[in-house]
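Every protein chain of the complex appears in place save one, which is left out.
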Amino acid sequence: MSTEVSNVEELAIKDYKYGFQTEIETDVIPKGLSEETVRAISLKKDEPEWMLEWRLKAFRHWLTITKENEPAWANISYPEVDFQDIIYYAAPKQKISLNSLDEVDPELLKTFEKLGISLQEQKRLTGVAVDAVFDSVSVTTTFKAELSKLGIIFCSMSEAVQEHPDLVKKYIGSVVPYTDNFYAALNSAVFSDGSFCYIPKGVRCPMELSTYFRINTSGTGQFERTLLIADEGGYVSYLEGCTAPMRDENQLHAAVVELVALDDATIKYSTVQNWYPGNSEGLGGIYNFVTKRGACRGKNSKITWTQVETGSAITWKYPSCILQGDNSVGEFYSVAVTNNRQQADTGTKMIHLGKNTRSTIVSKGISAGKSNNSYRGLVRVHKKAENARNFTQCDSLLIGDKCGAHTFPYIEVANKSAKVEHEATTSKIGEDQLFYLRQRGIAMEDAINMIVNGYCKDVFRELPMEFAVEAQKLLSISLEGSVG
Amino acid sequence: MLTVKDLYVRVEDKEILKGINLQVNRGEVHAIMGPNGSGKSTLANVIAGKEGYEITGGEVTLDGKDLLDMLPEERAREGVFLAFQYPVEIPGVSNASFLKTALNEIRKHKGLEELDAMHFLKFMKEKMKMVGIDDNLINRPVNQGFSGGEKKRNEIFQLQMLQPTLAVLDETDSGLDIDALKVVSHGVNLFRNKDNAVVVVTHYQRLLNYIVPDFVHVLVSGRIVKSGGKELALELEDKGYDWVTNTVPAAETV
Partner (left out) sequence: MENTRSKDWYISSFKKIEESLNGESKTPFHELRKNAISKFEEFDFPTIKNEEWKYTNIAPLLKYNFKQVTGVKISKKDIEKFLIPGLKVNLAVIVNGNYVPELSHFYKQPSGVRIESFRNMVLNDPEFLMKYFGKYASIDNGFVALNTAFAFDGTVLYVPDGAIIEDYIHILNVSGAEGENVLSQPRNLVITGSNSKVRIIESYHSMADNENLTNVVNEVIVGENADVEIYKLQNENMKSFHVNRTQAYQNRGSVFTHYSVTFGGSIVRNDTNTLLDAENCTGNLYGLYLTEGSQHVDNHTLIDHAKPHCQSNEMYKGVLNDSSRGVFNGKVFVRVDAQKTNAYQSNKAILLTSDAMIDTKPQLEIYADDVKCSHGAAIGQLDEEAVFYLRSRGIGEELARTVLIRAFANDIFETLTSQILHDHLNHIVYAKLK
């Protein structure tokens, strides 16, 4: 209850509060993309041969699909991205291996403190283990020792390639192959770092795992790769947060996230995406083109995606579930807020392959200013997927008469025992509700926030407490100035 | 305290209020009665600042301040409270957090310190007991899934919480059974004191058995055609609205 009230108080914050840049020495591979760039990244990370080979295969594939095949079907528009004008690798200069947090550049620690992410384990009150990714590389991972007692591996992707090559080899690209799409191919070739997590059989991860992404260096693209595996009976709740400095230029973020849930395993993946959205005129901001997919490989497995998307100039992402295992469950809960000139085209895919698979989609889109917000989703029931069930609820709320709200659901059913229900509504924010709140003394903007927060309740409920509070604050901030 | 002077209001092309004059002082309870479509609810909404009404003439002031010039929330902070005829449902927004925000906004306006969660909770519990409202309703989203009676009770609870100087009750009795009516009236009676005022808008005399007015005004076709003491309500109940419309045509033509 108090969270709602406090978010209203937070309204004093007018601007993007994460817009600062950290002055830190960085190690950068010059702009441009070629086979040399890919080799250079791999060399920097001292990768084994197989990893480099995989990258090169992806890169060669990417070359065959450039330009014309850059996805164009989404309901978004943006100037052509010049892939030669991007820095593909930028890392804070620091010692190669860190023995303790004391060796991390204090500037970096400060940056994360400023973002509200403390990397000092003793300072963390709640049990959240953090992997902090700064530009292209993982800076540090907290609580590693404690987690490793349970056999849980939680580290940066670079480290996993060195330390756990078998696991990485087995699973990387197994959910999102590099042939999947344009950006997945690009990411596979040049991914710099990201988080890796493995939950062993029967282990319930006792704390929230979290990755915090920060783009700092100007002109860089961020291409992180996250791989998360929950072995039989495992459970993990994973959080992801992102911010970037304010800049006039557009920066590209093209991540790949792969989740694998084996028999009886559960993965909850929550994202609060707050990349810099650009200014009110649409100048600057992050292009957030992300491929996220989870495979419910085992029977009775479950993957839940929860996302709160308030940032980025353009968001293009569809966290999906492949429901292979019998009785597996996929869930997608999303709040996407667009204001000013932001564009979002987001949703999910639920691919029902196994028997008795179930999926739930709850999407809340809020458009304000001159923004455009689209839900795009696919529910596919394959011929062999007996007794599949899907329920989809897609609601759009419009604030102001210059924005757009769109719904593009695709439903493909090839099994007669399937039951698929889809409901969608689009409406204006309720005049009666606004008047009611204002009659009780609440100002217009606060009243809007209250109503919007209430509207998104079904999604916030799915977030871990800490994140829910953060999400609600973000919502108010991103709706700033949405009323004339 | 509340002064309505020669108020003319239109909705689209239709004139709804045609020169209303009303003086409400502290410590007074006024009842505004009238048949359906006479303009009662319009008057209540105009005082609270609802959109969609065009004020074509006259003024409304509260302690000399021009209400018509204020935003709805400013009027609320100045002490105007409207108990709605049809309280709207607001999904996902809990009653308690809504009230905490509203109360603190009003306190801020009055230059009072905002209540923190603990003090707010204590204050709320007191008022809940007073109005006879249970926890369950407090933690639910505003009015969502409430019965008609629960919604009205929630309005009175808010009245107690926010302690306005002017309470306008718009058809608060509609849709209530006799028990609910007693509870609601009790809440209003607890509220009234020498420093505040209540305007009860109603179609029926019934409510006035429980909230006894000092003055009764009869509104017909956008005009107050008769004013009197509480006995006027009984007379109306007895003779019906035709009685006033028939007996005072002369007044209308003046």
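All chains are identified by letter, namely A and B, in their written order; residue positions are counted from 1 within each chain.
Following the convention adopted for this analysis, a contact is a pair of C-beta atoms (placed from the backbone, for glycine too) under 8 Å apart; a residue touches a chain by one contact, two chains touch by 3 or more.
Just so it is clear, the model here is predicted, and its values are computed rather than measured.
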Visible contact partners (per top-of-document touch definition) of the missing chain: A
Among A:L43, A:A414 or A:M465, which one touches the chain that has been omitted from the display? A:A414
Of the residues A:V272, A:L398 or A:A443, I need the one that contacts the missing chain. A:L398
One chain isn't shown here. Among A:I65, A:V81, A:L283 or A:A424, which residue touches it? A:A424
Chain A residues that touch the omitted chain in the full complex: 73, 383, 396, 398-401, 403-428
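The criterion applied here is as follows: only the chains that are shown with their structure count from here on.
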Taking each chain's centre as the mean of its CA atoms, chain A sits from chain B at a distance in Å of 49
Within the complex, which stretch of chain B touches chain A? 48-51, 71-73, 75-77, 80-82, 84, 87-88, 90-94, 96-106, 109, 117, 139, 141-142, 158, 162
Which residues of chain A touch chain B once you look at their complex with the stated criterion? 1-2, 4-5, 8, 430-433, 435-444, 446-447, 450-451, 453-458
